[in-house]
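Working notes, beginning with the structure itself.
Only a single protein chain was left out; the remaining protein chains are all shown in position.
Every chain is named by a letter (A and B) in the order it is written, and numbering of its residues begins at 1.
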Amino acid sequence: MRFSIKTNGFNDIIDITDRVSKAVKESKVKDGICLISCPGSTCGITTIEYESGLIEDLKKALEIVAPMNENYEHCKKWGDCNGFSHVRSALLKPFLAVPIEDGELVLGAWQNLVFLDFDNRPRNREIIVKVIKSSSD
Amino acid sequence: MRFSIKTNGFNDIIDITDRVSKAVKESKVKDGICLISCPGSTCGITTIEYESGLIEDLKKALEIVAPMNENYEHCKKWGDCNGFSHVRSALLKPFLAVPIEDGELVLGAWQNLVFLDFDNRPRNREIIVKVIKSSSD
Partner (left out) sequence: MRFSIKTNGFNDIIDITDRVSKAVKESKVKDGICLISCPGSTCGITTIEYESGLIEDLKKALEIVAPMNENYEHCKKWGDCNGFSHVRSALLKPFLAVPIEDGELVLGAWQNLVFLDFDNRPRNREIIVKVIKSSSD
């Protein structure tokens, strides 16, 4: 299963919990795991409480490790000045495996699935949702 | 399968290798993968050599990216001053998939499974262990 999203790039953080949950329900798998991923080298997937304050706080932390400037070898070598996007993606990884029980993703009450687009331009992204039954399903 | 742990919060780092290994043995799966997770937005799961020096070293690294102070939008907006807990969790993620062979987790000799509680208070946490058979089991 897969679905598409449009992003604004520049660390746009998008809540994908509902779309992934829908895909899990459609799979009819009651117990197992769900792998959420995106085939791209400038994006990430994780969980966070989806609240505008924390979204800013997360961006600030990423700015410490891989600041959004042009001081990257990738930019110097290729004139492609999204070095920070690639580095953030390598650190955060666009892959996340989440358990399924009773046909639902097992997440905390305040824990949302988010897609992060680190690229330096708007993008259309394909999110892949792969569902695997556990031995006891 | 699941088990509970009590934590002290404030980056308490707890070795959960034995409890996860026990769950894997009880599943009787000989070859496959084990997904360890916790439904929460202020915690993480990873591996490290469980030795008090390294535990301090890891905390120091997390302090660089998401320092334990009140300078977070989450705190300013909601008066909930565990912004660092949420940001650390989004970066480290409370999900980890580990291979199983011969009925055992495949880990290095010095590689322990650890749960990290980033919250700013003691917590009771539920750890979920989901076991999936590989095609060749």
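As a working rule, a residue touches a chain if its C-beta (ideal position, glycine included) is under 8 Å from a C-beta of that chain, and two chains touch if they have at least 3 such contacts.
Bear in mind the structure is a predicted one, so any value in this text is a computation, not a measurement.
*Asks:* For review purposes, identify every residue of chain A that touches the missing chain, sorted by number.
*Replies:* 27, 29, 32, 35, 37-41, 64-66, 72-78, 83, 86-87, 89-91, 93-95, 97, 128, 130-133
*Asks:* Touching residues of chain B against the unshown chain: what are they?
*Replies:* Residues of chain B in touch with the missing chain: 31-33, 46-49, 51-54, 56-58, 61, 64-65, 91-92, 96-99, 101, 106-108, 110-111, 114, 132-135.
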